[in-house]
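One chain of protein is taken out of this complex; the other chains stay put.
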Amino acid sequence: MSKNTIIMFSEDLDRAMASMIIANGAMAMGNDVTIFFTFWGLNLLRKKRKVKVKKSFMDKMFGMMMPRGASKTKLSKMNMGGIGTFMMKITMKKKKVQTLQELMSDAKDMGAKFIACTMSMDIMGIQKEELLDDIEYAGVATYLGEADKGTINLFI
Amino acid sequence: MSKNTIIMFSEDLDRAMASMIIANGAMAMGNDVTIFFTFWGLNLLRKKRKVKVKKSFMDKMFGMMMPRGASKTKLSKMNMGGIGTFMMKITMKKKKVQTLQELMSDAKDMGAKFIACTMSMDIMGIQKEELLDDIEYAGVATYLGEADKGTINLFI
Partner (left out) sequence: MSKNTIIMFSEDLDRAMASMIIANGAMAMGNDVTIFFTFWGLNLLRKKRKVKVKKSFMDKMFGMMMPRGASKTKLSKMNMGGIGTFMMKITMKKKKVQTLQELMSDAKDMGAKFIACTMSMDIMGIQKEELLDDIEYAGVATYLGEADKGTINLFI
C-alpha cells in the first residue's frame, strides 16, 4: 500500500478540486492519503457558519476577509468578481461533476487523513472550534514524517 | 531509468516554461517523463486556430475566454495587460532562449508523454478535436499509476 501526501496550501476552488480528485483516486486505488492543510488551505476546513471565539482585532479582520469553507472559495483564474466561479459551478452541476464539498466529504469517508497545520492556525488566528470536526492537528514534523515514506508528495 | 511526472495544472507562460525545462532536462538525462495536463494546463494543448465543434453556450464562453495554446499564455506575474509578457518574450528572443512552443515540441520529439485529463476536458468543455494531435487521453488513475513509480513528481 503506497502512501501519498498533499500539502493543501491554496484555498482556490480549482486547486482544491484537483487536490481532492487526486486524493479520492488514490484512496480508490487502496493508497493511504494524508492531506496537510496549511496557510490559505486552512480556509477549506472552516465551518460555514460563524463560530463565536475570542480573537484579537487583527485575527477578526483576517477571519472576516477569508472564505469560510469549501462552498465559499473562488477560482484562481477567471473569477471575474464571482461570475466565473458561479458559471463554473453551474456548468459542473449540469455535467454532474461532484462539488468540492462532496469531494471532501468522500475523501473523509474513504479514510483520508485531514491535518490542520497548527502553526498556520496560529499565524492566521484560526481556532479549533472554527474548523470542521473530525480532523487532526499537527505541525511540519508530522508532515515530514509521512511524506518521507510517501511515493507521491504534492504541494498544491 | 527513472520515471518523472508533472501535473501541469497552470497555463501561465512562466510555469509552463519551468515545467518544460524540467521535462526536457529529465529526458536528456534518459528519464522517462509523463506530463499530465489538467484544468488550466489543458489550454497549453489547444490548437492555435479555432476548431468547429458543437458546444453548449457555457462551454463556448469558457472556450473564448481561455488562451488557445502555448503562444497565447501570459506570465503569472507582471503581465501588466500584456506588456510584461510581451517584454519577456522579446528579451527571451534576444537572449536566444527557446520559446514555450519550441520547448513543448522538443519535449514531444524526445519522447515525453503528454496526457490530457479527460475529466478536466469535460468540466471545461474542451473536445479532442481542439487539442494538439499526438497526445494521449486519460484520467487520474493513469496519473497515479505512473506517479507511484516516479522518483520526481511535481504539481506545477
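Note that the chains take the letters A and B in the order they are written out, and that residue 1 is the start of every chain.
Please note the rule applied: contacts are C-beta pairs under 8 Å (C-beta built on N, C-alpha and C of every residue); 3 or more make two chains touch, one makes a residue touch a chain.
Owing to the predicted nature of the structure, the values given are computational and were not obtained by experimental measurement.
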Touch criterion as defined above, residue of A:Met61, A:Met80 or A:Met110 at the omitted chain:
A:Met61
Check each of A:Gly25, A:Gly69, A:Gly84 or A:Gly125 against the chain that is not shown and name the one that touches it.
A:Gly125
Note that chain A touches the absent chain at residues 7, 9, 11, 38-40, 56, 58-59, 61-62, 65-66, 119, 122-123, 125, 139-141, 143-145, 147-150, 153-155
Hidden partner sits against chain B at residues 2, 4, 14-15, 18, 21-22, 25-26, 28-29, 31, 77-78, 84, 87-88, 90-92, 94-95, 97, 151-156
